[in-house]
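All protein chains of the complex are present and in place, except for one that has been dropped.
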Amino acid sequence: MTATEERAATAEIGRDRRRKEDQRLITGRTRWTDNITLPGMLHLAMVRSPFAHATIRSIDTSAARTSANVVTVLTGADIADDQGVIINAWPITKDQVSPTHLPMPSDRATFAGEIVAVVVARSAAEARDAAELVDVDYEELPAAVDLKESAADTVLAHPDLGTNKSALWTFDSGEAGTGGDVEETIDKARSDGIVIEREYRQQRLIPAFMEPRSTVVDPTGEQITMWSATQIPHVLRFALAATTGVPESKIRVVAPDVGGGFGGKLQTTPEEFITFAVARRLGKPVKYTETRSESLVACHHGRDQWQKLTLAAEKDGTVTGLKVELLADLGSYNALLGGGTPVLGAFMFNAIYKFQAYHFSVQTVLTNKTWTDAYRGAGRPEATFAIERIMDELAAELGVDPLEIRERNWIKHDEFPYTTVCGLEYDSGNYEAATERAKEMIGYDELRAEQKQRRESGDRVQLGIGVSTFTEMCGLAPSRVLGSLDYGAGGWEHASVRMLATGKVELVTGVSPHGQGHETAFSQIVADRLGVPFEDVEVLHGDTQVAHKGMDTYGSRSLVIGGEAVVKAADRVIEKARPIAAHLLEASVDDLDFAGGRFSVRGTDQGLTIQEVALATFAAHNYPEGIEPYIDAEATYDPINFNFPHGTHLCAMEVDTETGAVRMRKYVCCDDIGNIINPLIVAGQVHGGVTQGIAQALFEEAVYDDAGTLVSGSLVDYLVPTAADLISFDIDHTTSPSLTNTLGTKGVGEAGTIASTPAVVNAIVDAVRHLGVNDIQMPCTPERVWKAVQGVGAGGDDPTAGAAMPHFDEQEGGAQ
Amino acid sequence: MTKIQLTVDGDTVSDDVEPRMLLVQYLREKLGKTGTVIGCDTSNCGACTVHLDGKSVKSCNVLAVQADGREVTTIEGLATNGELHPVQAAFHECHALQCGFCTPGMIMQSVDLLNDNPNPSEEEIRLGLEGNLCRCTGYHNIVKAVQTAAGGAS
């Protein structure tokens, strides 16, 4: 057996390795931020505005200050000079209207839940006790709550700005030279083709990661150390330094074990900044851990758009033009990405279809609600939902199967690479193959036959089959493109590989995992690349003192960008080790082969493993003249393109027409994410991603009442599904390797979430379309489905009632 | 302050606690048993699930004083002599966790479920876990892990 074959036989890439991360997590040996306790540590409790919009007339902290074991009580005015500013990293237009976002404002609260004072005490309980005693004199102001009304400037979220309209961002294929004029295609379709016009609602969602956010700051060393439940330690350090005046080199940010994020921890938060300011002021370690109720009201929300679409097609169903007009709710501030989130969807409404002309606009709008930002998929789920819904409408208009209309319009496998109407180059894909496989998995034809039979017999339970043939763009990059979009950072990633004397390998990555399994997957990459045992690789991350350079984890970027940096750094190690190995083997560099972790002298049995070279380099007793005894290496990778996973998701839903209750019968998907490093981890990402998309379709919504109070402010009313509400999924893959990275991988973290929502809603609408239904607003509650079947609306503008039942009521009589 | 004495993961512990202290806080703050975590304030999420006298309970919904004289088992007391409990092993084997925050509660509830019903159907597993939220896995592999631990994986 040759070395090459041997290596292939033991290849780590593609193997379903069990995760390295698990041991500590399944035994409770974890380091969540809230587990950290330091000597003399103080605890914070936040005083939050109960009003969506109010002037803060005065704050009386005297009673709180004298409460037991309270150290101090601080207001926005008290820390005005050193609290820093919460940054918006993506002003999407030059003239974007954006209020200054102080971590703790002193004059006005702009959403219910905004922090107006902080209590510092020796225990968390005592801090909370005292927080109840802080007396804030508010003068309530009219609140801008409804998105459409706010877009009309009926009530101003920030009266001093004079408007709620933050930015209008547009893309037009005619102007950009990437396609034709959309109005022309629409005019033409009106005269001799088909025009479909729809308005869809993307309800507001809450990321609802399982670990509430927590921050500990220790200012007692030379560097101020912040541990935080964040996806973005590097961005956080930058933001703290940039706005508080503390040198970046004096700040260390650590993301220890982080319990999920889904974009919700892709933020630099008022809570982090306030904790930082309090620690600096008192010179003591301090901790703040939010409650779930606080998390739901203060962690940024996601989605929240109105989407107006006009689709033009020829009579045979060939699509020609697409016009998209969005209204996007920012909440009361432009968050870190802010208006950039809907812009991330701008290039995805055209999806996998060959449109000739495309126009996109988004008007971002300020309201007196919780700020919005990235939530799993960030902009692409919204786009995919709208296009996949309206493609079904086109199919219905023509009376053809929804898969048929898609096939007529999608990019064929032999047309890749394909430049879209947005000017993006899709490198690889095979929509035909993924769709064929998905159809086979679900038993498409049998289900259609059953559907027909149920329709004909007028069955109380109707069956629908939903389709979603999605693609998405992930791995935010290249940096130059981001720069052209006025994005405030680059899209590169960094990695370094350290060869230890004992042969162990430390991989330092700039990405910051919070459940993804990078410790395992990146170990597999390094093990393969360097030919060292999987167990010998240790992956270090999430600490700015260890991983000094990084752009963190979001946007399905970690593998496709971070993984490529790992490859490059590992390859450099090999190149640096080569002359030393040659020297030790007394051979010429040109006569050395490297395979299976071993340098061998061609035509001999002489060789040295890279781990042996590492030891020899450590000893440094014998190495060539003119080079350093050092084989560690680092690499920064700036991608050359976005990355375009795709797939076909099919879902069968049963609708009880009598109650409106829906039941998922089967869910299958065949995704093409290029080459797979670890199929087990990939399956987990797909299952979880699909579930979050299903949750948007069926269960979840952040609902506000007219006064701007979050009604679904606890897990009693914000309905995160349980195991009993879901089924097991059937997943598979086709493989069209990405051409833009060495490993041929595509992102998978968001794919499921992007794909599944329209599959579910399309299935429900499909089940009852023959009863005259062509839309049901999300979440598709039984009530909405029932009303739609009754013909009393539920599509379009059907707001969820702003009321929740009390179950934990203060008025209760005899609870026992 | 009220004096309590109880057994936690096999050890007898005794402390003066405020009556308002929740069992989960007692475990975390007084005993350093931070394997058990707090995920919500309405007893929906189940992340804090432990066994009280051998039955699963949400430790955020029990006062420490209510556990006086009783026996508590947490995720940290589940493995014996360094050997993982079969449910822990199955969670690892089936990739039934991602971020791992819900995992201690999910494992403790799965153990309870299998104590009651050693050979559950998929539906019984799903219903048995209805008091535990997971945001990462879509529950697919959690269900598989419970089936595997039960020996009934197909």
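A few comments on the model shown:
The letters A and B name the chains in turn, as written, and every chain counts its residues from 1.
Note that a residue touches a chain if its C-beta (ideal position, glycine included) is under 8 Å from a C-beta of that chain, and two chains touch if they have at least 3 such contacts.
By our rule, contacts and distances are computed from a predicted model.
When the unshown chain is looked up in UniProt, the name that turns up among "Xanthine dehydrogenase family protein subunit M", "ABC transmembrane type-1 domain-containing protein", "Cysteine desulfurase" or "Putative spermidine/putrescine transport system permease protein" is "Xanthine dehydrogenase family protein subunit M". Remark: the omitted chain is touched by one listed residue; of A:168, A:724, A:739 or A:771 this is A:724.
Per the touch definition above, the residue from A:148, A:480 or A:807 contacting the chain not shown is A:807. In the complete complex, the residue from A:534, A:618 or A:699 that touches the missing chain is A:699. Within the complete assembly, B:58 is the residue of B:58, B:85 or B:140 that touches the hidden chain.
Think of the hidden chain as still there; on chain A it touches residues 124-125, 128-129, 132, 291, 293, 658-659, 661, 698-699, 701, 703, 711-712, 716-717, 719-725, 781-783, 786-787, 800-801, 803-816.
Counting the whole complex, the residues of chain B in touch with the unshown chain are 2, 18-22, 25, 41-44, 46, 49, 52, 55-58, 60-63, 65-66, 109, 112-113, 127-128, 130-132.
One rule holds in what follows: only the chains that are shown with their structure count from here on.
Chain A and chain B have centres, each the mean of its CA atoms, that are 29 Å apart.
Here chain A touches chain B in the complex through residues 18-19, 21-30, 32, 34-35, 125, 208-212, 257-260, 262, 291-293, 514-517, 680-681, 683-684, 687-692, 714-716, 720, 722-724, 726, 728-729, 808, going by the rule given at the top.
Within the complex formed with chain A, the residues of chain B that make contact are 18, 20-21, 28, 33-42, 44-45, 47, 74-76, 78-79, 84, 88, 91-93, 95, 97-104, 107, 122, 125-127, 129-144.
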